[in-house]
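Just below is one structure, and these are the notes that go with it.
Only a single protein chain was left out; the remaining protein chains are all shown in position.
Chain IDs A, B, C, D, E, F and G follow the sequence of writing; residue 1 opens each chain.
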């Protein structure tokens, strides 16, 4: 009872490579899977520093986002996605999205700390944000940022609620609901803290747009 | 088992007159209370048009907000409060606040339809909003408006979530939580659709400020 | 206290025209807004047949989706979006998406009744689904359809939970959560029953891809 | 205040032996109960490795599922149940079911990693799954697997939601609700992570079918 | 956008015929589906008396359960299932299960009003209950009945929570949770008020046991 | 900002002495309060063993329930209350009730492990239970015990939900709701794990009955 | 499938007569049960005026509480219970308790409109409240009344949350939780709007105290 079948054909079918969620897997299980994957490349997510230390495999590891690249990845040079977030605490999620895009060859810059409570910070960088084909927005607490951006930007807007906050923030549930109930039309949403999923959604759009898949 | 004791001294103790919530009371019960209150003045809230038609008492009735004044009220001439809302659907709640303030002698204008998805609508009226000593903000769905206003306005900001919206809007629960989790510091909140309560809170501030109570 | 300011410039800013949500507005309020909008075109959503009967304005009305077009719309001829749904009960939501796309010039076919409990119904139409640049999926109850499709289709996948079902279906909340927790990466989600929002998200993608906005 | 009365007759009444849930019991309490049970056999569940180390009793312990057999059990040779799960993270729950069945004499294989996002993995093993008289399905997150299987398999289908996932997965609550709202008729469900309960339900079916109890 | 594809092969694949849930379908939609189904037989559920009156099709209709048989059904003569419920208010759900079984040829008696608050009512009929191969239990409010029965009966026990009760009963949510958290091992559960689903689960067991499918 | 005013007169007013909830208080704060209370007696609740070790004060401490007596208490000799619970895991809560009653002079025996899944265990001790003037019932998970007892016992029945269980047990919320929705009339309920509160409620009854207060 | 077995022996076993909850039963079902009950007496609850009009049986009906007495009841002359409530809207629930007690021979006065926002109203009637052996408190919204009373009164205090209020009042859920989390020890609680249950609990106490059962 220990087999793990990587869906290697998924990238061909959907343009998005399968990733390995490390939460709930032991270091031994991860090492076994990576050994079987030798010669291929694989993205690992939610790998905390302690577990990473216990792994034998060679990895390009980023502690802020808890992501790791196994095997040689493509150079991250393609443009197309901008990642916007409201505060320092949202950076791990924003960075998970950036790393996932990097693994697929895209260079996605993070524009941090443009929360709406100081609106000038956002307007100052609006032109920079508008330059991207797809915009990912990570925000916690009241998550007002996607609603404001949604009225200012024409690009597809992928909102990621973060679990930042306390009390009624409820581990990101309020941010999630506020994003789904956004008064700005056409904002789409992924699961709480799911920077990986937001990046995959951006890849689906970009594959169609840039690569014509 | 039918007595209703109006707390007539409450206005003296707290500066806010007791009001009668008409939901859950029959027309006959309301008429009986009003007869006993002859010679005094009383604010009625949540009085729907059908029930109002069934009442004998003479009332100054406003169908949009479902409020009524019983007895001669003061002229509503005092300045001090501005009421801001995001959309037409929030008007009944905004108007409940305006009428409650009117009953206590304040003339509180309603600035409608300044939702953040079209930010220019808000900035165009910012100076007008800043002129007030207290600002009440009614908003539903994602309720991003108080967070944006909270960073732009120095006045006390009383946020009223409205039950506008569907799905995850959850009858105003998401708006409520987003307001409580607002990234703008010092925003205070009242119950969903509670325009009356927001006005009472404004009265507590104004009584201290203007009237020196 | 009755002004409604249509954000006519929104289409220019975001590629998505503002729509009027008719829930919570009286027939009189809607007629007043439409009179002020004479000479322009406007999409109305959540307009139930009874309220529509009470309107003076001339409208292209679709009772299944509760949508109406005011003013002459563009011919719906552009390809690009396919709308998939699991059952007859999901049709009103699927049709709201189709009509919103139609209002913006896109001809989006609805592929109905391909629920996963009879998997052959889905596989039989997979080639047809794969032909579209963007796929909208409406599903209620357990909402397993987007997860299955997400592994089979490379296009951007916009999932709309519907309020179909009873008991733990909880008015679409379970479908919403299942979509957000989908094991297929890159599925994005909008509010429950929000066919309009799904279409707007598709427009954001298509505007970038086809029209190069 | 320390007596624990094992319901030794339960197996005779219901065909399912009583088990001891070790969560919430100290090692000393467990040892005392086992001493009183000398000469009988007993299944222990939710026994974590640390607590197991602190026990004096001799046990056949399985760390993956946290189960232990006390006393000599029957050989696990009877066929009848297949256990299917969507991912490596669901294995502890699947294994708890397998061990519970093993304790009662059944040899139940675990078919792992057949999640619906890579549908070919499931179809490749469908014949193997169909061979069993009862099928247990463990799945977390969106739990789409039982809905897909439910339309393909005629056997009784017992679904176990697992607490795998984050954010809206909500500790298994979304998987639970999706299973209960399944569009495939006749899927039955047990509590979150309750592999033991699923096995007991399978035993109730098998006792009637195979053993004619 | 109006096609409804009945999954006629489902009965062959799973032993359970597809049924048509009438909630959310108009009388016109139902008549159209039934016309297309001429010559076959079909089970209709959640058909309320008003909608039934508006149908042209000839049906064997049962108002208590809101079920209808279209086309000639098999005679209901097979034994195997007993249906137990706690009170008169649970009867519609119990009867939906009985009718679904009847449509598939089983004669399943309903044993009503054996709630645990008067334990003698249950014990008086225990032998009768024990005679069945599968037992369905419908209960609302605190749903203590399956826990008590689960310790007394060896047969597979399929529990159906009902939406009977008020306040914390929460439309059946408390009954559902109590059944899932039952202290009696091996109780399985279906969605709230889902008598149809409970019957389908019983059919899966019986098909294996009696008919050897 | 550190004063803690014990409400010493509460016992006189209500017959129930104030207790000190130790959760959320540091050892230093507790010691300071106890020093100020020298010469009186005080009940401490929710005092875990680690914190107790850090205290200077002399206490009669019971680790199972986390209660401590400060000062010489009365001898616990008065009869009147029986405490019933369903399993070993409920003992800490049952014991908190017993200790609180002991502090007030009552000797309340605990009758453990009479869960309804093995009904004979309950019926075997029914006469013993019926002998008490007030019965406290602690139960977790599905909490079926108070419903069964409520139909068998005439005494006031105070139900305490416990946080025993996992998944849908939800930290005692399901037990709480099942008790409140009990089909046995006149069962009253206190907060989850609140053995102290159940004992206080029993004291209110006994003070009236036995002591004539 | 239509039998309803009244548990006539319940009164003997528990001191509380079984009542018939009329919600979910048709007028025809109620009449059938009452015919079978001829010569006995029975309490009916939740009988709304429309359904009462449709009944053939002779009843002593009280529309405020929706209760009816069937058969000659005892004269309501016994003292012992006081019923306190916070506002006019709580009267139906308070009256359901009063009528249930009246059916069992107790004359329980209702002390209305003593909400804590006007504390003098409560203190003015405190001596009257203290005179009773058992006190029932009905309150909605924030339900602060039982906490205040709990510190002032030594009698058993049975709190009934009412569904009065809107928004976060959540149909009585907030009142229920506030009562369960009361800072006054020994307050016990029943289900939302369950005046009948509160009265039954009071009967359990009184039977022990006054009648020595």
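Throughout what follows, a contact is a pair of C-beta atoms (placed from the backbone, for glycine too) under 8 Å apart; a residue touches a chain by one contact, two chains touch by 3 or more.
Computed from a prediction, not measured in an experiment: that's the story for all the values here.
Undergrad: One chain is left out of this view; which of F:7, F:35, F:58 or F:128 touches it in the full complex?
TA: Here the residue in touch with the unshown chain is F:7.
Undergrad: Determine which one of A:33, A:91, A:137 or A:154 touches the chain that has been left out.
TA: Among A:33, A:91, A:137 or A:154, only A:91 touches the chain that is not shown.
Undergrad: Of the residues G:112, G:180 or G:203, I need the one that contacts the missing chain.
TA: Once the missing chain is taken into account, the touching residue is G:180.
Undergrad: With the full complex in mind, choose from G:148, G:190 or G:205 the residue touching the hidden chain.
TA: G:148
Undergrad: Which positions on subunit B touch the chain that was left off?
TA: Residues touching the hidden chain, for subunit B, are 7, 10, 13-16, 18-19, 133-134, 150-158, 176, 180-181, 184-191, 196-197, 200-201, 203-205, 207-209, 213.
Undergrad: So which bits of subunit A touch the chain we can't see?
TA: 64, 87-89, 91, 94-95, 98, 110, 112-113, 117-118, 120-121, 164, 166-169
Undergrad: Just checking the interface: what residues of subunit G touch the absent partner chain?
TA: Where subunit G meets the chain not shown: residues 86-87, 115-119, 141-144, 147-148, 150-152, 165, 167-170, 173-185.
In this text, only the chains that are shown with their structure count from here on.
Undergrad: At what distance in angstrom does the C-alpha mean of subunit C lie from that of subunit A?
TA: Using C-alpha averages as centres, the distance is 26 Å.
Undergrad: From the mean C-alpha coordinate of subunit B to that of subunit C, what's the distance rounded to whole Å?
TA: 35
Undergrad: Scan subunit G for residues touching two or more other chains and write them down.
TA: 7, 10, 176, 191, in rising order.
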